[in-house]
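The structure follows.
Note that this complex is displayed minus one protein chain, with the remaining chains in position.
What follows is chain A.
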Amino acid sequence: MHHASQSPRRPSVLHIFKIYYPDLFGGTLTVIRDICAGLKDAFAPAVLVCSQSAEQREIVVNDVPVARVHSFGDVLSLPAAPTYPWRLWQKIADHDLLALHAPFPLADIVFALGLGRRRPLVVHWHADIVTHAGLRWLIQPLMRRTLRQAKAIIVSDRVLVDKAPLLREFEDKCHVVPFGIDTDVYDWPKIEPHHVNGRGRLVLACGRLVPYKGFDVLIRAAANREFEVWIIGEGVERVRLEQLISALGLGERVRLLGSVNDRERIKLMGLADVFVMPSVTNAETFGLVQLEAMAAGRPVINTALDTAVPRVARHGMEAITVPPGDAEALGEAIEGLISDPERRRRMGLSGRSRAVSRYSAAAFKDGMESVYRAAVAAACDDPAPAVDRRGEPRWFDSIRIAAALAWSDMRHRYVRSLLGPFWMSLQMAIVVAVLGSVIGQMSNADMLAHLPILAVSMTAWNFLNGVVLDATTALQNSASLIRDRALPPVIFLLQCTFRQGLFALHNACVPLALWLLLTPHDLSGALAALPGLSLFVICTFGLSIVLGALATRYRDLKPIIESTLMLAFLASPVIWSADMVNHRSTVMRLNPLTHLFAVWREPLTGGHVDATSILYVLVAVALLLCASVVTLVHLRKAAFWI
């Protein structure tokens, strides 16, 4: 580690967030920077973030090493950095404490998978998911798992716990540590709290130019009024805001200043007459920048959000609070303040004294340090292996139990009959013989050479069909084991795959016998088919998890699945092969089963697999894996369904 050489060794803390300086400036980043700087005597900080400018992956910002993972841009306010979870997992072991700045679902993926359990985790809850609330159903289970793993959750105000149902579940872990700022930097001789600009016309706002900041409301509030508006900050909304300014003809009075450095910003804070924070959604949880304005002795206008915003600067005392998104009310409030210098002075004074007394940097630092120390200490007390023992080996136990159950199922087939599952093989041999002769009549191809491939296709199809059909009823059939012996439901879905796998091995004697009898023996094709065959099995298993869970939750799905399977059997090249029909038929190309069979059947017959088939199957596997992970999370509730 970077700091390992220093002694005495400070515990190292890894800050996990989506973005950091110098790519962006903003409230959350200020908090991270202040924590790094404030606790540097007690904790060695490091930062892992994403960055679109990937020339330098490791940089140092204010003495803090920052590792940056390449991102291809933002999708749904989230950096598209597919390697981030991987990099995070690698880094976890190097640090004594993990500080996740939530919400950040990319990191939740890592913690939801149970990785990094051995390191204490502290979650800084900056905001709830507000902007893309429609995706909450997907993200929330992940966040819940992260929070469950966390040793402590830090919020800036009590109200955030009360308003977020997810946080209320973990109320006992939540610590309220209000943000603090260094008020000394605002003590500059020229700008004393009583110094009030005689012109009384400058309105200042500051923040990233993103929709939730509500700068469009401020611009509309400036229409048909007297004051001047300066907005500090940069962001994706810039073009839209510029258009709005010129459309309203406010080019003279409203200026977008872009990014400015800290020194410049402090100076501007001192120059302004009124500071406005027009944020429109609960994504604004605290409003660090209004605290800076208070420290600079400026009166504040903020919005009545369900967050700490109207509690940091309180209506009538340090601020005027207006309804969010109401340009008219905002404009009136600004004008009211501008026309009343005495009130501005009073509000500025009380803002300054509140910032100094309640939101000091020292209190913030002490609060953070005690939470961090407690988290590290708690991790040392916890017998970590006790937690671990329940982690990975449990998976192994589940597989063992599923295998034992499947083996017992198969043995049960032999209990009352001598042939056991070989009855099914016999049945299949007859089907293959009949089908072979019929198809031989229809197409003039050499049917005898085709018979082994027909038999092996039928075996594979019976496997897929059997696994999916069994999975639709598996959970209900094992209700007593799930409810009374507390076995994880996934065992019984796994059992279906294992059981049908054992049956398929029985059935495989038919194609094997045909192959030995009818075709020249060449093992290389069989070996080449193995990777494709394992993809086939993985797909089948994924399908059984997803459909098995869905069919248990929604009982009317079972008949639909049954008829779909029947249709799929007829529409896929199982009993007929692709070269018997038009090769370019759209139905055939779109049907995923065509490709799922092609990836192992083509090598088996000595042919080559189409690249499209491989791609098609890999995409299908990836989708099924994602769906399976989501299903496994929901499968916790399976006991309610059966």
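By our rule, a residue touches a chain if its C-beta (ideal position, glycine included) is under 8 Å from a C-beta of that chain, and two chains touch if they have at least 3 such contacts; residues count from 1.
Basically, contacts and distances are computed from a predicted model.
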item: Chain excluded from display, named as in UniProt, from "Circularly permuted ATP-grasp superfamily protein", "Transglutaminase-like putative cysteine protease", "ABC transporter ATP-binding protein" or "4Fe-4S ferredoxin"; value: "ABC transporter ATP-binding protein"
item: Residue of A:482, A:593, A:609 or A:624 touching the missing chain in the full complex; value: A:482
item: Hidden partner chain, touching residue among A:57, A:358 or A:637; value: A:637
item: Sole residue of A:557, A:588, A:614 or A:629 that reaches the chain not shown, by the stated touch rule; value: A:557
item: Residue numbers in chain A that touch the chain omitted from display; value: 168-170, 172, 386, 397, 400-401, 404-405, 408, 411-412, 415, 480-487, 550, 553-557, 636-637, 639-641
